[in-house]
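Remarks on the structure that follows.
Just one protein chain is left out here, and the rest sit where they should.
Then we have chain A:
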Amino acid sequence: MTTTPDKLTDLVNVTIDGIQVAVPKDTLVIRAAEQVGVQVPRFCDHPLLAPVGACRQCLVDVPDAGNGRGFPKPQASCTLPVAEGMVVNTQVTSPVADKAQQGVMEFLLINHPLDCPVCDKGGECPLQNQAMSNGRGDSRFAGNIKRTFPKPINLSPIVLLDRERCIVCQRCTRFADEIAGDPFIALVERGAEQQIGIADDAPFLSYFSGNVIQICPVGALTSEAYRFRSRPFDLVSSPAVAEHDACGSAIRVDHRRGKVMRRQSGDDPAVNEEWITDKDRFAFAYAHGDDRITYPQVRGTDGVLRPASWPEAFAVAARGLAAAMDANAGGGSGVGVLTGGRLTVEDAYAYSKLARVALGTNDIDFRSRPLSAEETAFLAQHVVLTAPGNGGVTYGDLESAAKVVLVGLEPEDEAGAIWLRLRKSVLAGGTEVIAVAPYTSRGLSKLSARLVPTVPGDEAAALADLGDDVDGGTVILVGERLATSPGALTAAADLAARSGARLAWVPRRAGDRGAIEAGCLPNLLPGGRPVADAGARVDIATAWGVDSLTETEGRDADGIVAALAAGELGGLLIAGVDPADTTDPAATRAAIKAAGFVVALDLRETEVTRAADVVLPVAPVTDKAGTFVNWEGRVRPFDAALRNPASLPEVRILAGIATELSSLGVGAPLGLRTVEQTRAEMAQLGPWDGERNASAAVDTAVEPVEATDGLVLSTWKQSIDNGRMQDGDKYLKATARTPVALLPQDVFDACGPTVTLTGDRGSVTLPAEVGDDLVAGVVWVPANSFGAGVLSDLASPGSRVRVEGGQG
């Protein structure tokens, strides 16, 4: 693995092992050697970290440094840039270099324990491999007295350090310092006692700490969760895409006998480089829990869910949905579809098609979170169909942008790969980050972000005032949370249009962006075709072989919930939605209860499946092929890692329901059964090339908020919290940040270190801290780190909460 600057200007000619090669200026000798096919052994060198020359393993002989004189001693090739005319002899041709490398290896192994059979790195260990290829057969250090330490100590709840094995290459400390910006690990002590250490009161708590386990070239850093679980040689590695956020990070799923053992970062220079968040790395046990649904269930006449066969479940689901669509059968007349934000594009497309051809409705929405009509229009106008190929913002653009404006987005918590890329570019001196936020969070301060202090709800005004700071070299990243701030999305679009800045929308969930492309929105058909456009409808109707499609735009998620509660809709098809995430959890729960017939497709037992009439188990992402579309619009396909015939992709399940429905005379069959067929049909359909949805101006007038007492509630979900997909890994959970309420100084002084917040949905008691630059009149709490989450237990974001001193 190497990164070489790809512009071919300023080439420098060097001779390595007698082979002439031209490499770009400032290339390191170790990379130039890779160009001629020579692998110089190395430990501390990592292409994405700054050169340091700590391990000395990469010594090479330089008889001519380009000026006619050679270096008298072997040089570390990982810190030596090439020079014109330089002659380098590596261990392949130079006995001097070879002897030097063997000597260094002998030193490194003096104190390295011989516990390879026990070590988790054994079998994939650079020290093992290079000791074999570039080391001596035996040691001249007699007596075998090695420096020992007590066995592993915890650097954090998930990262263990075995100090005996460490060769002090400093990859981990450099990663923590340069990449993650959490320099909680450092070299301590001197000489043979030199070791990696943490301060007594500051464990290595970083959202990216798992990466140091992967880049450790020996087994010194190991993972608590993977410890002794398996060996590299009996793992099967499958490339995959992380499903926890919208970044589309490439990962590697290592599995053994049908069970995922661990996940490692993949290597995709265009997306996540070689880093992933701890959530992407460690949160995979959710799919193996006891509450996984393994067979279909239908509600019997006695009102209890009982196991059923697939054909029976399809038939019962179809009968119930058909009845719900029939206005004469009592109740409402129609079925709403809520798909959640976790679906692959193929599955989202199947829902979208099922809703249109079988259920005959546009009442479909992927958003299971606070939303607005303004957002619906914004997505259709500014988000759908943007992609790296047609001018969409990419990770590379973040790196080259002069300024990046973050609105409604805390990237460290909500999009780790974006945060890492921004930090890289900030450190390189290229980018200034401007954050429209209520306070400088830890992630923002590590980006040296300039804060535009903004009370939640006032983002539109703050964006309008940004005018001078934004120009053509600016990228504006808007988060999905902006839906709760009236007028903000419109203001962001206006700002981008006015200044020439580029705009990108960053959702939180992996399936959000794909769901938009697949048409899981009330105003969009697949491929970004507006429902309101007759040409687009004909386009789709022809492709699907149906006579016509519903002409009116449907209800959004909030509208579906309201219509179910009011009895206007009779049935609900719901997939992977947690009511606690929705705009009004109580209303969603009531709507599910009120719905005449509920079909739930889910991986695990939830409050929705417990209330449903038909429960259909779906395949987790490890068990099916699929595609995520990340925030850029980049298509990230992946194959099934595990072969599990019992878990069906949602396409197959929906096809079963649609077939049964059509045999009842309702709608047309789906015409798709597999992921491959879906991909083919989507490719054939292609994107919409007509007019964008210039839908009627949405009323964005800000309702004047009654200036009641209390503080405005600001909230977002932290990276590691009580999310359902982080269940099952207690070590990961232990690294979550302690939930605290951030208060302005004056409120903190008045209310003390424990506060009780009371909103219109309940009250919570939390420890409080002072938010140093928190805007006056605002309180911040993490959205899903306590109880059932802020939306259920406290109030909706942007509303006012009362703050009192806590009990006791």
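Points worth noting:
We adopt the following convention: contacts are C-beta pairs under 8 Å (C-beta built on N, C-alpha and C of every residue); 3 or more make two chains touch, one makes a residue touch a chain; residues count from 1.
In the analysis below, contacts and distances are computed from a predicted model.
A single chain of the complex does not appear, and UniProt lists its protein name as "NADH-quinone oxidoreductase subunit I", one of "Putative thiamine transport system permease protein", "Mg-protoporphyrin IX chelatase", "NADH-quinone oxidoreductase subunit I" or "ABC transporter ATP-binding protein".
Check A:R69, A:K151 or A:R610 against the missing chain and you find that the one touching it is A:K151.
Contact with the chain that does not appear here is found for just one residue of A:K25, A:K73, A:R227 or A:R498, A:R227. Contact with the chain not shown here comes from a single listed residue; of A:V118, A:V236 or A:A327, that residue is A:V118.
Considering the complete assembly, chain A touches the hidden chain via residues 115, 117-118, 122-123, 151-152, 227-231, 233-234.
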